[in-house]
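Every protein chain of the complex appears in place save one, which is left out.
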Amino acid sequence: MSVSLQLAQTLLAILLAPLLMGWVNQCRAWLQGRSAPPITQPYRTLRKLFHKDAVIAHNASPLFRFAPYMIFACMALAAGIVPTIANDLPFSPAADVIALVGVFALARVFLALAAMDIGTSFGSLGARREMLVSFLAEPALLMVFFTASLISQSTELPHIVETLAHKDFAIYPSLAFAAVAFWMITVAENARIPVDNPTTHLELTMIHEAMILEYSARHLALIEWAVALKLFTYSTLGIALFLPWGIAPHGDVAALPLALAAMVAKLALGGALLSFMEAISAKVRLFRAPEFLGTAFMLAVLGMLIHFLLEV
Amino acid sequence: MPVAFLADSILDLAWGVVLFWLALGGASLLLHGSPRLLTRLVFPLGALGALGIAGVGVAGLILPASAMVLPIGLPDLPFHLRLDALSAFFMVLLGGAAFGITVYATGYFRSMAAGPLALLAMWYHLFLAGMVTVLLADDAYAFMVAWEVMALSSYFLVTTDHKIPEIRRAGFLYLLIAHVGAVSLLLAFGVLQGGEGDYTFNTMRLAELTPFWSSAVFLLALFGFGAKAGLVPLHVWLPEAHPAAPSPVSALMSGVMLKTAIYGLLRATFDLLNVQIGWWGTLALALGLITALYGVIFAAVQSDMKRLLAWSSIENIGVILAAFGLTLIFHTDGKGALAALTLTALLYHALNHAFFKGLLFVGTGSVLHATGERRMGHLGGLMRAMPWTAWLTLIGALAIAGLPPLNGFVSEWLLLQAFLFTPGLTQPYLDMVVPVAAASVALAAALAAYVMVKFYGVVFLGQPRDPALRHAHDAGWPERLGMLWLAAGCVLLGLLPTQVIGWLEPVVLMLTGQTLPGAGSWLLLAPVSTERASYAPLIFLAVVVVVLLLTYLWVRRVYHGRVRRSDPWDCGYPEGDARMQDSAEGFGQPIRQIFEVFMRVERETPDPFDRKPHYRGDSRDKLWLLIYQPIDDLTAWLSKQAGRLQHGRIQWYLIYSFATLIFLLVFAAR
Amino acid sequence: MEIFWLLGIPLTGGVFLALWGCRRNAPEINALFSLLTLAVAAWLTVRIVAEGPMMVGNGWFFIDSFNVFLVTLTAFVAFTTALFSRPYMRIEEEHGRLNATRLRLYHSSYQIFIGAMLLALTTNNMGILWVAMEAATLATVLLVSLYRTPASLEAAWKYFILCGVGIALALFGTILLYFAAEKILGSGGTALLWTHLNGVKTELEPTVLSLAFVFLLVGYGTKVGLAPLHSWLPDAHAEGPTPVSAVLSGLLLNVALYAVMRSKVLVDGALGTEMAGNLMMGFGLLSVVLAAFLIKRQTDVKRMFAYSSIEHMGLITFAFGMGGAVANFAALLHMTMHSLTKSAIFFAVGHATQKAGSQLMSDIRGLIKTNPTIGWGMMLGTVAILGVPPFGVFASEFLIITTAMHEHPWATPFLLLALGVAFASIFGKVQPMVFGETELPRLPYQPALTPVFVHLALVLMLGLFIPPYLADWYRQAAALLGG
Partner (left out) sequence: MTLTYHLQIVNLLAALLLLISFAMLSQRRVVGLVALFAWQGAALALSTAIIAWSTGQHHLYYSAALTLALKVIAMPWYFYHLVKRLNVNRAVEPMINIPTTMLIGIVLVIFAFNLALPISEMSGTVTRSTLGIAIACVLLAFLMMITRTKAIPQVIGFLSMENGLFFAATSATYGMPLVVELGVALDVLVAVFVLGIFIFQIRETFDSLDLKNLEKLKDK
């Protein structure tokens, strides 16, 4: 039962991820006063890409062709760990939040290495910037998780959700800090404004796009999909940590439809919020990015300190 | 009593291997005429010895401790040897890493000239013997002798290529700091000894010291062992000496020798000192974190690949030391289980580091061999030319970057888990310290990933920055075997954490008197309880592989696998060539920009009209200026003053004697 | 009877070489006499170890484990040095720095010097001890000035005047000793016999003895080379022929320290206080620290190692000053190790300087490239003298430092500092001499390196294993010194 639930949930995540991406793009188009693409636009793009012939540079190494699959697999694994609608994930003991951070890091490292593989000046530039962003974002994310795990005395996401959602309600000021930090991290990690701009190809500013410049066709498709999946996972992660109410508790099948509805609502809301923030803020210079993330890092650590101060 | 007999016999075996290595050393000196014999016979035999040591270690983890007394040493103090769980574990580490490295060495040294090779073989085996004796020694004298033999032989290994002045300087700095550290260890033993020239560890264990004196011992030991481990600010020799040595030796030094310092620290703190004090832990934790961050930051800005690895060794030692500090804190706070957890993390990380750092160093060795180039700015694109080295090194790079499901992640995971338990501590100020500490550990880990992407990407990926690199030859078979062994170690240590932790249990029990509650199964690593935290690398790997394969098949089945080759997109700028890739300096530039306060940066930037534009950015260690330079100046000044006494006029010399006489007559003769 | 052989052989050797020293094979004769001396010394040692202390010549000579071990050491190093000087002096002659008559002078005063030291060691009479020390000084003065260069003359002059004055003060100390002793033992010859004095040491007048010890310490201390009385030592070592530097460093300093220790035993007995010990510790520490800092700026290799001798004598004096079984044992061990190692180093240095034709360290480069044996001899010797295991010097330093940490922690920072500085200075200077590139040609002849490696092998052996009888012997000696 729970195994099937697990599989269903993971598949659901993988399938719905582009939808969320589409929704965010749509909202942003609206907010920018442009005529919006249909919400299913990402699916079309993926299909188109899959049909194309892959064009690969002469000196590309096997690593280059292997990386997209690896990245996709990592994101799928991540999606499998995070409770989206139901809370009993038989697979989650295999990897707790720290491992989750590890998974993201693994995917990132492979992407960066693949970017450096061709040896164009853009690829290595993108890889460098990506690692620059991540070396601050990753510990910050870890600190956010630590705050949550200190509250729930566990690093297992299901238990965290259990504690936060289904134990008696309590207000955790530390979580407020963590939430803000998490938001900033999400923005950075998913290559959104103000850290990066997913739609630009200006060499001065781009980070993520610079890395995948050499990719085409199915490889590009997998990467795009993985990106969408990453955004999805981060969103569900944020939901699970900061507004977990509605996620179906352990073994409660009846609650599933409601949970699904709640989840869709929350995602829609989160996506809209994300695009709204993007619309009202401008991209910062690259060397402001460390300051931005440093702030996030500080906030996360502060959250932890606050937990030690007020809540122990 | 068969068990005791078995224990004694494995101790004999260990000592036998030491003698065997010594014999090999002597033999290699005799064989200086025939390099073939040296590489094809002596080194393989040495590798066998390493394997034997590893076996002894494994057996020693199971069997009870056993001791023996040798007929050599000082009159009242023959060499005492003892094999207990702690030394057994470090022997596993040593044997395991040394085996792979020595196998590698059999191939690596084939191109070397006969004479130097013989000397090198001798010092190499002396080095191994010294390290094992350090682990076995059970009295201060034997320990110090082995300790210094280790230092001396490694010094001669470092200065193998002594024609180069930098290498001589590196060796000198190394031996000097090692010697000063050794003297401070002597002082520590001087405090611990019972007097009447009884220097056996047994009497030291019984010594009842006042808090002041035991703190003195701890600080002296921390200084002495820290000097060997590369603890900031005693680290200056490490980035000089490790790159200077031939790569297998660098691998041994970084992978194994640094761990003997950790061993000594554990031995002195938890075994010899019968009481521990809380603030020691805080101190060690702070120093460890500083070391970790300092090391990784400097690793990020290096442009010489071996130097980069050396700095990353400093970082790892820092992490280990932080774990050591945390262990002390928990231990003195009466949190036995948590002390056990951190200690496990410590030992695990030491073991991991031995493997992946050894692997990375020998990997750079092969690159060095194939290209004769250490500056990353002149390498690149080697993945095509030398796939074996590249792929095996990739494993090491991912492992040291702390990525699941490899071994580096497991120890980091354990350590981070430990931080989540601190709310139970009694000293509240620690609660304040811990989040920061955890954050810095996480930061160091993330930066390590940065460093490794830089290292691997610049050296092995991209286009060759020098056309000659296209024809670089891959490593030979012995090298491949050695690297395979080490890589396999990284993978297995990553995939079978529960089993490894099971092996570590006797050590943890011996030092902290506690073991991990250890819920979970052979598949699931759950150090405390499954609700609390768990991690199953095998499942992890399985899922990744399955998803990966499914995706692959699905893409192939539903769509197609067509591929067209073409030139990379040059953004409409046809003159782009390999030199336009990110150089090592370029890749490190953001880190340098952020952390410039710690460095003394020397830049050479070309002016716009340069015919051959050349850029050089060099980040030097500021501590050298802040600490070592003043010391040097001070001693120079003092010696200048002392020199004035010796200015040649016999009258003055007579006045010295006269004054001394009068002084003594006035003050002493009463 | 051995004793008369022991003293007779070198003295007759001296006379013989003075008369027929011009002949070609004088170096061999020199070595032969030294060998005979060594044989007798060994024979004597065997007897002492077997039968314990003995008096010879109705009390004029007294031999116990303390001095017999120094006798053997002296005879041994004297022999190896003679072996080394065989080719060395020949080359000096070929280089035209010496001629046959000077060589005759050299050989005969070498033998007389050895004889004087043996006399100083074996005599039971504090007065004769003084006479012998003075004789040794005179013999070595001639040896130091052998080259007749301005520098060597200056060195010899300073050596003579400073040590002469020092020795004179020592004589005054001896007089005071006699003055105190005759009231108990009555005037006449017996009142200066150490054994008698030792018998009644508790009754001796404390004030007089403390005064006497000050004079003796300053006097003999000058010859030991304790700072600040050491000024003559670097000059004499640097300017004399290398074999002489070897025996000066390796032997004469020991003998002088032996004299100090003999007096210390008496003074301790009389005073029953730590006064003597504290004085020695003070001098020792001062010497160690001062020497360490003086080494740093040296440019002349022999001068540098001369300062290192000061440092080590300081360490030994410090250890003797601490007293107690372990410290005395360590000090005696360190005496042996220092003699063997330092003379070995001087042998290697001698050949290195001959090769480079200069004593400036900046002129000596890349020894192991052209003469690996010399290079390794020098490198290993240096490493040994710097107290790196497994060489024996470490064994004694280990005991000294740990004991100091246990008994007198206040002293250890100075030791740590001094050892660190000395290590940095010496090793930093020796490394480029041994390693690196060079244009210098090979030595045209076969260097006499057997002594070097014999010494180093012994030092290595003693660092890892001290034969039981040797250990007992040290223990007895340490006990005699009030351990």
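Per-chain residue numbering starts at 1, and chain names A, B and C are given in the order in which the chains are listed.
Criterion: a residue touches a chain if its C-beta (ideal position, glycine included) is under 8 Å from a C-beta of that chain, and two chains touch if they have at least 3 such contacts.
Not measured: the values here are computed from a predicted model.
Visitor: When the whole complex is taken into account, which chains on show are touched by the absent chain?
Guide: B, C
Visitor: One chain is left out of this view; which of C:I161, C:V200, C:L440 or C:V454 touches it in the full complex?
Guide: Reading the full complex, the residue touching the unseen chain is C:I161.
Visitor: Which of these, C:N125, C:T222 or C:S245, touches the one chain of the complex that we don't see?
Guide: Checking each option in C:N125, C:T222 or C:S245, the one touching the absent chain turns out to be C:N125.
Visitor: Give the residue, chosen from B:W391, B:F598, B:Y628 or B:F658, that touches the chain omitted from the document.
Guide: Result: among the candidates, B:F658 touches the missing chain.
Visitor: Looking at the full complex, which residue from C:R23, C:H95 or C:K183 touches the chain that isn't shown here?
Guide: Considering the complete complex, C:K183 is the one touching the chain left out.
Visitor: Of C:I3, C:L192 or C:L340, which residue touches the hidden chain?
Guide: In the full complex, the listed residue that touches the missing chain is C:L192.
Visitor: Please output the residues of subunit C touching the missing chain, sorted low to high.
Guide: These residues of subunit C touch the chain that is not shown: 125, 127-128, 130-131, 134-135, 138, 141-142, 145, 148, 150-151, 153-158, 160-161, 164-165, 168-169, 171-172, 174-176, 178-179, 182-183, 187-189, 191-192, 205, 207-208, 211, 234-235, 238-239, 294, 297-299.
Visitor: Name every residue on subunit B in touch with the hidden partner chain.
Guide: Touch set of subunit B with respect to the missing chain: 643-651, 654-655, 658, 661-662, 665, 669.
By our rule, only the chains that are shown with their structure count from here on.
Visitor: Looking at every pair of chains, which two share the most C-beta contact pairs?
Guide: Ranked by C-beta contact count, first place goes to A-B.
Visitor: Distance between subunit B and subunit C based on Cα centroids, please, to the nearest Å.
Guide: Distance between chain centres: 44 Å.
Visitor: Starting from the mean Cα coordinates of subunit A and subunit B, work out the distance between those two points in Å.
Guide: Comparing mean C-alpha positions, subunit B is 36 Å from subunit A.
Visitor: Can you tell me which positions in subunit B touch subunit C when the two form their complex?
Guide: Touch residues, subunit B against subunit C: 71-76, 140-141, 144-145, 147-149, 151-152, 159, 162-163, 165, 168, 171-172, 175-176, 179-180, 183-184, 186-187, 189-191, 193, 195-197, 199, 635-636, 638-643, 645-646, 650, 653-654, 656-657, 659-661, 664-665, 668-670.
Visitor: If you look only at subunit C, which of its residues touch subunit B in the complex?
Guide: My answer: residues 157-158, 161-162, 165-166, 169, 207, 210-211, 213-215, 217-218, 222, 228-229, 231-232, 234, 275, 279, 290, 293-297, 325-326, 329, 383, 386, 388-390, 394-395, 397-399, 401-406, 409, 412, 415-416, 419-421, 423-425, 427-428, 431-432, 435-437, 463-466, 468, 471, 474-475.
Visitor: Quick check: in the complex, which residue numbers of subunit B touch subunit A?
Guide: Result: residues 380-381, 383-384, 394, 398, 401-404, 409, 412-413, 416-417, 419-420, 423, 431-432, 434-436, 438-439, 442-443, 445-447, 449-450, 452-454, 456-458, 461-463, 524, 526, 530-536, 539-540, 543-545, 547-548, 551-552, 555, 558-560, 562-571, 576, 578, 580-582, 586-587, 589-591, 593-594 of subunit B touch subunit A.
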